[in-house]
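In this view, the complex is presented without one of its protein chains, the others remaining in place.
After this line comes subunit A, so read on.
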Amino acid sequence: LHKTSPISVILVSSGSRGNKLLFRYPFQKVSESPSSLTAKQRNPYALNTTVDTLEDQDGDSRFSDIILATILATKSDMCGKKFELKIDNVRFVGHPTLLQHSPIMQVSKTDPSPKRELPTMILFNVVFALRANADPSVISCMHNLSRRIAIALQHEEHRCQYLTREAKLMLSVQDEITTMTDNGSPKSPFRQILPKCKLARDLKVAYDSLCTTGVVRLHINNWLEVSFCLPHKIHRIGGNYFPPEALEQSLKAIRPYHALLLLESEKALLSQLPLDCSPAMVRLIKTCSAVKNLQQLAQDADLALLQIFQIAAHLVYWGKAIIIYPLCENNVYMLSPHANICIYSSLAEEFSQQFPGNNLPCMLAKFSLPVSLAEFRNPLETPAQEAQLIQMVVWMLQHRLLIQLHTYVCLLVPPSEDEPGMKDEELPLAARVGSRSLSTPSALSFGSPTSSDDMTLTSPSMDNSSAELQPGGDSPLNKRMTETLLTSLSEYERQVILNIPAAQNPEDLRMFARLLHYFRGHHHLEEIMYNENMRRSQLKTLFDKFRSVLVVTNHEDPIISIFQSPME
């Protein structure tokens, strides 16, 4: 947990008054300031171990204000880029930003009167100190936040000199405190700055949020909003977090037949949205449901599928939703290997509160073996009880307790005893047709806005969809199509398949040939059903008829398994 939290936040500036440390939080523990070291008696025989013995795990309290100002207020040619500096076990990351000044601020050259020097700020840097072993993606995120705050501050500075005013306040408080401490014990000036400076309070809020929820929401100068989330804090299962790259990869691969499952109630979610959020987002949240796939959601919410993908990805990134396969009777669920099933967990408590009279461990035991929703429900129960059972399944999905299993099929022809050499050399069908493009458009293919309009209402079409093949047995056209489809097989494979009793039926053979490219273990039953507009029973019968050349297995969908199992 500590690896993803910052050690501190620091604001520095550089200008006509030199390099200044304006604010830092948390406040430095004053008793450990470096000056107290030199006061110790130096034993001439002792090894010069410097400050290693005083090294505390929370890195940066060893650094004085002055040195921080020197090293963090960079030269102007480092501005506008990511700033990264590592000193021993502390890593500083920021985005130094140049300020352009409006002509009003410049002192006129022709004015003969003694110039009242207006201290001008040339650049500033909002820096986060992190533990040196922080993950590169965490460092990247922190840099992002620093940059966003910098953009807001630059804007407000240009509009109304906000930063200059706040900086002036901060420095004057610091000056006050230093004159006071000549008499008494040193006090931290930053503590005194907090009540007087909104910017200081904003930085404190940013730091506190990063350490706790990972969600930052600031209003710079009570005007510009800066919002940010640290995915590492938000997406956690047990002690593990999802690396953002894995999350992004998953989001790019979602299909229209997937569904969006909200992790909070509609009401709670809507109340968290900012006032000026997009109406599309609101519509989506209101229309969203665990039984509706993204395509249906697009229709019901009257939005383009591309938009749905984008908003869904956004909600997932912010930890407000996950991607599942829409709930239906035939869905098969099993306990997730990462499910927290401890009887003392807070989950058990929550479950009992949500569903009084029900016990989470007992419910979980029911999913020890894969069970379909249809089996799970008891037809003798009242509709109200049935509805509650569905609610419980939804609850368990939201809390990452269940995974859904899908059926995958692979074509593997029994090797011939006569030609073992040849069999070993040839790659199985799956590897050979690997380059063939997938039939359902994934989120990636919705790159250009224009294509999305075509996709809203119709089912995605594909090269050899059922619409194209004419019904009616042995027509020469159909026969030729079947032959073409089987050409990707080797002669031997074709022979074996044609010798299967079921292959004597031209309808069955045609269906088999048409679906051939799905039989490489990467497309589950539901996907084939969706693309080909087929019923489950049709497919299952086909698999059974050709079972001598097909191998079937059940496991979770790797595209969305990240939401239940982060440790891939």
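Criterion: a contact is a pair of C-beta atoms (placed from the backbone, for glycine too) under 8 Å apart; a residue touches a chain by one contact, two chains touch by 3 or more; residues count from 1.
Simple rule for what comes next: contacts and distances are computed from a predicted model.
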| item | value |
| --- | --- |
| The complex's invisible chain, by UniProt name, from "TMEM9 domain family, member B", "NPR2 like, GATOR1 complex subunit", "histidine kinase" or "40S ribosomal protein" | "NPR2 like, GATOR1 complex subunit" |
| Sole residue of A:K20, A:R147, A:R400 or A:R520 that reaches the chain not shown, by the stated touch rule | A:R520 |
| Touching residue (missing chain; options A:T212, A:Q272, A:N533 or A:N554) | A:N554 |
| Interface with the undisplayed chain - residues on subunit A | 34, 50, 63-64, 67, 70-71, 74-75, 77-78, 82-88, 334-337, 339, 341-344, 359, 361-362, 364-365, 367-370, 408, 410, 412-415, 420, 423-424, 427-428, 430-431, 434, 520-522, 551-558, 561 |
